[in-house]
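Have a look at this one before I ask anything.
Of the protein chains in this complex, all but one are displayed in their positions.
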Amino acid sequence: MAQVALRNIVKTFDRTPAVRGINLDIPDREFIVLVGPSGCGKSTTLRMIAGLEEATSGEIYIGDQLVNDVPPKDRDIAMVFQNYALYPHMTVFENMSFGLRLKKFPKAEIRERVQGAARILDITDLLDRRPKQLSGGQRQRVAMGRAIVRNPKVFLFDEPLSNLDAKLRVQMRTEIKKIHQQVTTTTVYVTHDQVEAMTLADRVVIMNAGRIDQIGTPHEVYHTPKTQFVAGFIGSPTMNMLPCRLVENGSGLTVRLSDWLSFPVPPSRVDRYRPQVSNELTFGLRPEHIIEGRGDVPPGAAAFDARLDVVEPMGMETMVYFVVDGVEVCGRVNPAAAGRVGESMRLVADLNQMHLIDPGTELVI
Amino acid sequence: MTTTTTVAEPAIGGNRATRYGSISRGRRRTLHTSYFFLILFVIFFLIPPVYMLITSLKSSAEISAATNPWWVYHPTLSNYVDLLTQKTYLIFFRNSAVVSLCVVSVTMVISVLAAFALARMKFWGSATLATGVFLAYLIPDTLVFIPLFKTFAFIHDKTGVELINHWWVLIILLPTLTVPFCTWIMIGYFASIPKELDEAALIDGAGYIQMLIKIFIPVALPGIIAATIFCFTVSWANFLYGLAFTTSTDQLTLPVGIVTTLIRGDVYAWGEIMTGALLGAAPPLIIYAFLMDYYIAGLTAGATKG
Partner (left out) sequence: MADVAARGVHVSAAYPRSTMHKLVRRKSTIAFLMTLPLITIVACLVVYPAFYSVSLALMNKSMQHFVGFGNFIFLFKRNTFWMVVQQTVLFAVTAVVFKAAIGFVAAHFVHNLPAKGQRKWRGMLLIPWVIPPAMSTLAWFWLFDPSYSAFNWVFVHLGVPQVAWLGNPYWARFAVILVNVWVGSPFFLIMYLAALKSVPEQLHEAAAIDGANWWQKIWYINLPMMRNIIQITALFSLIVTFANFDIVKILTNGGPVDQTHVFATWAFNLAISGNDIPLGAAVSLFMAPILAIAAFLILRNVRRRGTEA
């Protein structure tokens, strides 16, 4: 078990910068997830921690040791690859015990460790099979078993669930979470799927174009995103973003989205937003905070009517879309209350959850 | 946080080296080692052709003077001029060229037709036949040339058709060496063409011959080029059949000609011999220089596509 620290990590490939300066402190036993779109540098960062890529500049510490010059085999880490990277000519047992065999562990201990890991992963009856006889999910477990058996300081996961079908992915996600509760090793997990990030992470690191946009718990990045990118990346469906203007309204402020739609700013935020009055801003509100209007409007919320453009029944909820000045806005309503396409429907927006973003800096205010 | 640590905790199971160089330095060292050994290999592999070149530029006087064999003090092109104006050598070259070109044409036609039939048009026994073709390739020419020799002599006795000591006999014989392998290569290439193309063509109204000509040959062109190169190289380099079946000087192909005639009695005109050998090696080398990738593809196709 060890902590991991990255200081000013930069990685350039042939004049193309992939990672532009990363600072990260991962305490011992934390499950941290690096998430972001393709090409944001998350895999490169992971590989630098593993030693498979060399950092162009900056320092990497595993435990208290500076490991920039240490080859992967001496870093005491274990990695689970997206394509599992199981040795096809070895049985599951041999795959899992390979690292231990190389280090000349006694046979009894090898067997004990492999059996232990196999029990945790529920693959004890697969130990004599070859990888090509296993399903995708089983292979993934063997890959994890190989990592667990080594008892390393850090686990590294490189998009391990991307190759699995949707249902299996959900199942494996839960498995990984359970395993981390049992085997509490520090884990660095890379994925492009924000749902995986939110469900698995103790903390989430959102990366964009080689830089870290925000580090925080899932709750933090969901409720208090710091940049427009983070706000739009986290949450599904994505947050609605509309151009708007702040207007003085007596002692308070109003967010003006269009001729027919304006919302009052909750009193707690008036002081924060006042300096932005009459600037062009971006208004952000998640679809789950635009719900059907029924009866009383709770404090901080505002009711309005909108003509529905598209209605998507999802079973458990129905997504409704309406247009504001050419921008399609999404709301999430109870299926029973949903209106019909072309009709007007009463909706309620919970403005306690609103965000205002400066379009120039792309920072949330 | 310590900024410079080169001592690692010893890993379980043994003493690890406690000094680490940088990873890139380790990689650079592997690279330098690789280059070092590769240079040694290249020297080993290139000594003969280089030496052929050096010798070919020497006059016989310089050769018999036994000066440094690895250096030419008075380079001369007289060997080249002599050989290229000498009728015998030109005849060898012509024979080889004609034989090779004919063999290539014959082989490619036979192979492509057969490969197409075997790869695509599954008929009764096609799998067995394909295996049989492969096996035929494994039967070496050295096993077969003696009975062939006798057979040809027999045919000569019975019908008066002279099959021995004519260079064109090789056009009949050499395809046995090239057709099996070329067919094998082409089967591999044809088999890798998606069946959807066939079906689209059939729906469009194409017959099998049209499918072959308009679709398969163009799409499998790299394979055809590779097979052609292989075929040419084998025909050009052939020594055994030429040696066994042709004896008169004007009937010899290049390899046989150089080996048998340039060594006149006790006097070896090494300058000429090396020049002859170099010029004899030139056509395959030139093709190789320009079409190296196809060459290699032909090589690997046989075993890996099998």
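Think of it as A and B in the order they're written, each chain with its own count starting at 1.
Keep this in mind: a contact is a pair of C-beta atoms (placed from the backbone, for glycine too) under 8 Å apart; a residue touches a chain by one contact, two chains touch by 3 or more.
Since the model is a prediction, treat every value here as computed from it, not as a measurement.
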Q. Relative to the complete complex, which of the depicted chains are touched by the chain excluded from display?
A. A, B
**Q.** Contact with the hidden chain (one of B:31, B:90, B:197 or B:221)
**A.** B:31
**Q.** Touching residues on chain B - with respect to the absent chain
**A.** 11, 30-31, 33-35, 37-38, 41-42, 44-49, 51-52, 55, 63, 66, 68-70, 109-111, 113-114, 116-118, 121, 123-124, 126, 129, 131-136, 138-151, 172-173, 175-176, 179-180, 183, 202, 205, 207-209, 233, 236-237, 239-240, 243-244, 255-256, 258-259, 268, 270, 273-274, 277-278, 280-281, 284-285, 288, 292, 295-296, 299-300, 303-304, 306
(Q) Even though one chain is hidden, which residues of chain A still touch it in the full complex? (A) 50-52, 71-75, 77-79, 81, 83, 85, 87-89, 98-99, 102-103, 146, 150
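Everything that follows uses one rule, which is that only the chains that are shown with their structure count from here on.
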Q. Where the CA atoms of chain A average out and where those of chain B average out, how many Å apart are those spots?
A. 57
(Q) Applying the document's contact rule, which stretches of chain B touch chain A when the two form their complex? (A) 1-6, 8-9, 11-14, 16, 20-24, 26
Q) How about chain A: which of its residues touch chain B in the complex? A) 5, 51, 54, 59, 61, 64-66, 68-71, 74, 76, 103-105
